[in-house]
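All protein chains but one are shown in place.
Chain naming follows the written order as A, B and C, and within any one chain the residues start at number 1.
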């Protein structure tokens, strides 16, 4: 498979008879492309470097989306295509070799170099997969060169991570041993927490993909049970299945309920007894319940509207509806993978509108009409909606923050309560100022 | 002697037949009191602490003169006298003991504690010398307690350092050995340079007072030859003479000429041959000559007016007149010690007006009438004079900066050229702006 | 005796200097030794004034004490009058002058100068700078209004107000009064006299003509405003227009005193103010609940607490003042926030309180900037005493509409920005983009190590718990440590484990 293959665009729905109706929309999308995943991937994999082959727009996207806030020299760069590169593709390959040589000479510490395809490189059909093979031959054993596409004509936002991880799967060593593999980038702290929990259940050798060092890949084989920590990893899951692994179906580890179900799915697949699991998760589960109680007071009964962004929308909506008591008005997702979302969709309350794809203007019309208490949306929409009087939660934060597992269930809830708290605080104060003057001066 | 004795207020002029006329003035002084010396003394002596016994004004002076710019907790504090302290002096002593106990409990690293008298403590006659003896008995061997007065009714500005160093002299161990003792606080870097130069002449054991650790005092005795690095140390010099030392007469080490004469006076007194001295100082002397040449171009022929400040005025005026070719209009000094200034006054050009003491309003009238090219004055006068169109050099910088010796002769000159350079730069630019508009936009 | 490292207030005669230096046509003869002349540089250097303060010091010496210091005073006062020809003079001893008991007031009176000479009684061993300023301003107002009587204002005239309080060396006094003048303009109220700022004794004599007084800084103007109120039935405003809510309140209060409609002015605030949008815009969400410690003069501390909690969504975790004269007001403000006010002028006590509160932001004076720096905390300055850098060239009021904009920028600037906080949270072990990095928009700097002492010696952290604590980003780590230790203490635990850490987190919330 080339790195530009993506998951089957419409796999048959499985195991979920009463799925809610889905509004499929076509129109302007307002979602990041897959390149954006590099913002966290280049920080997570400390020996990796990401070279986007694209336009000035790609470079500008990368620094505008988050880059200007990161002061260290990032472990990503863009090989910007110029007029002459568009003419002859053979030359473009020479140019690419030259750029990669210069880059690796400057950064000899890079052990995995990802060539990342973009819209322009896809449209003019530069074959980065072949280029990666050629360059790998040249730079191994020091540096492995891989390729994937983060182009916005093929991937949305988090699908970039999927394509990246999928490109790693063929490189993973084979194993026959039975063990658990958690896939999806997690904050280091969260990864440690899960590792501790699984270890408490006797699963000491639980592996994570991506690892903090991309070069040290975990092994995979028929004994591997894959637990998805993020919902957007269809291509990676499929690639692991191609290597013989079994992908487990479970809700995602958001909120106490999701975390418990997710941990159980992983542990049970490796033969841990339910009682053992119950004992291991008891303290964390109790803490989560306690910590979530006050958030629930602030959120219960409030309505929420999700614009499509990261594919985390459905699991998060499930958490907000079931554990926080919120009313779901519309849950937009850029892309709905029914199989990997089956366990989540089964938990959604009746009557929720799911939407897939986007016509941003019409969706804005719906949001304005519904006037939800909270709107979860991207950074391009958040301030305009705030200015219209709607409280918003910027969705990209949900990808960056530690929100998985028991210990962060309340942090996750807090991301949704905070905008409401803030609005209440500021509005209250302004009302208050109709009081008489403060007794500031006296003696 | 008590720490509050000061040098003879009017010693007979010695060895200087043709001294210039001195304008003695009486009126408002605008000069710091002796407390201010603590600003550099508490930094120079790293194991010392200065406890001012005074009023809120003393505390405010200390932090306003330089304190707010020093972020670390300073090694000085004020025991502020309050209404009840004014009533009974016995109580005041108890109070002082209490404050010192609390202070030393908090700062057990303090090895020398100076009790510093102020205007109020002098007027109500708190006997700090006796208090110091009492407290020393209590806190030795950990902490030695000494006392001196920095009060503004008895000392001006740099006389505070004199009183402080004088209080150290009785504590110095005795010696019969012949060696050189340099007195006066110097920046560490300058102290190192002088030590290197004397070592090059074979005077490896040249000592400095104050040392960087106040507790480790140099020895003194009949073999000691005292070289004054600062002109304002009359009481210290006298105290050293009382211990048998011989105080050398020399110009002060400002400028190439002063530095050479000063080094020679010290080295010759210890029996170093003139040729040896000449050889040792040759490289530094050559460097100073070279470095001073360009400053002379900027200063020669310009006039300068000194307001009284640190008693450095006469040596600096000598340097500016003889090496920089400046015209001296008036050289004010808060206090003129004719013996210690004899070698300097002999070098002053004819016709200079010296003034001692101050009537600041009348002196301002004279400065305004003379419109000097450069006015050297304190921080209270500098900006007002600048606003009247007179270029000024703030004099306190001359006490803080490394300006002694060959390597800093040009730095000293630069302190005087810089205000002139700046005025020229800014004025020139404003004239320039009568040119046509800049060609900023084109193509 | 009081052991003092740094002082917040200078001596009372410095307060007197702040008043006369702001004014025109007044001269101050101070019976003081030469060291006291340092005070000139406060004005010429820290505030960059282009004139010497109008002060003549007698600069007596030890040798004068035996002789006739009273004669020295008279001679100095006469010479000062001859040279400066002021419209009025004030005279007083400084702290040392008080001790020699020469009675400058009586001596000056004996000179029979052709202008009012007002003696000040400043009690240097009891009182301090702000009190001295208030007393001096009061004395000058009384002295200059002598002989004036209450006259009812003619009906139908345009309403007028005086602005009272701006003095030399204040915190943003220069610009606050410009902004407040603009606010009064929005209400259609003319400003009769601003004082002491650039007012002459003749201007002070006109004070009773205005309809009411606007007190900008009670520390300076409260005493005088009360006297004017008693004597000439002039009401005065009590709201300090710092922050937009207080600005709205101020407009309503002034409108009521002037008998005008505040609505157009209030509408102008809504139209012009940028701070509400900056505070509501989503990048500011992360400001919510940040714990701030506030210390300063009473006026600015109380105002800062209101702005912090109502307009920026911070949580005030400590408030205090060095101004004992207004302690009651600060205590009341603290009570509204369920806090106990810290009333002290001992900087070491303030340091202890800040260290114990472990705030995420300190709002204070130059002294708290010292403290915050030592503790590795972000800090913004909200009150005198301040640094030369806090007398900026640019227009930088704290009051009114633009003042609120300035406050937003100034208080938010020291903090790490929102998205940056999250990146740090996610990848704090990254060798290049790590936890010890300073906020990216600040200078070439890494934060000083935050003081991380365990408060309670009876508690021990297990090694893995200490390790886990270090995974929490530094800007909230102090709070996490404090909460965990409090939780352990409350539950009688002697060792803190990872479980304790997370139990405490669940207990206290984020």
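Please note the rule applied: contacts are C-beta pairs under 8 Å (C-beta built on N, C-alpha and C of every residue); 3 or more make two chains touch, one makes a residue touch a chain.
Keep in mind that what you see is a predicted model, and the values were worked out from it rather than measured.
So which of C:68, C:198, C:261 or C:409 would be touching the chain we can't see?
Selected residue, touching the omitted chain: C:409.
Looking at C:377, C:399 or C:472, which residue reaches the missing chain?
With C:377, C:399 or C:472 as choices, the missing chain is touched by C:377.
For the full complex, which residue in B:120, B:218, B:332 or B:419 touches the chain that was left out?
Within the whole complex, the residue contacting the unshown chain is B:419.
Specify the residue from the set C:155, C:271, C:393 or C:463 that touches the hidden chain.
C:393
Extract the touching residues of chain A with respect to the undisplayed chain.
The list for chain A reads 27-36, 53, 55-61, 63-65, 67-69, 71, 73-74, 77-83, 85-86, 92, 95-96, 98-99, 102-103, 119-120, 122-124, 151-154, 156, 361, 378-384, 386-387.
If the missing chain were put back, which residues of chain C would it touch?
Against the left-out chain, chain C lists 45, 48, 50, 274-275, 277-278, 281-283, 369, 372-379, 387-389, 392-396, 402, 405-406, 408-409, 413-414, 417, 438, 440-448.
So which bits of chain B touch the chain we can't see?
Spelled out for chain B, the touching residues are 40, 43-44, 46, 66, 69-73, 75, 187-189, 192, 196, 212, 283-284, 287-288, 290-291, 294, 379, 382-383, 386-387, 392, 394, 396-397, 400-402, 407, 410-411, 414, 418-419, 421-423, 425-426, 428-430, 432-433, 435-443.
One rule holds in what follows: only the chains that are shown with their structure count from here on.
What are the chains that chain A and chain C both touch?
Common neighbours, chain A/chain C: none found.
Provide the C-alpha centroid distance between chain A and chain C, rounded to the nearest whole angstrom.
48
Based only on mean CA positions, could you tell me how far chain A sits from chain B in angstrom?
Taking the mean C-alpha position of each chain, the two centres sit 67 Å apart.
Got the chain C residues that touch at least 2 other chains?
There are none in chain C.
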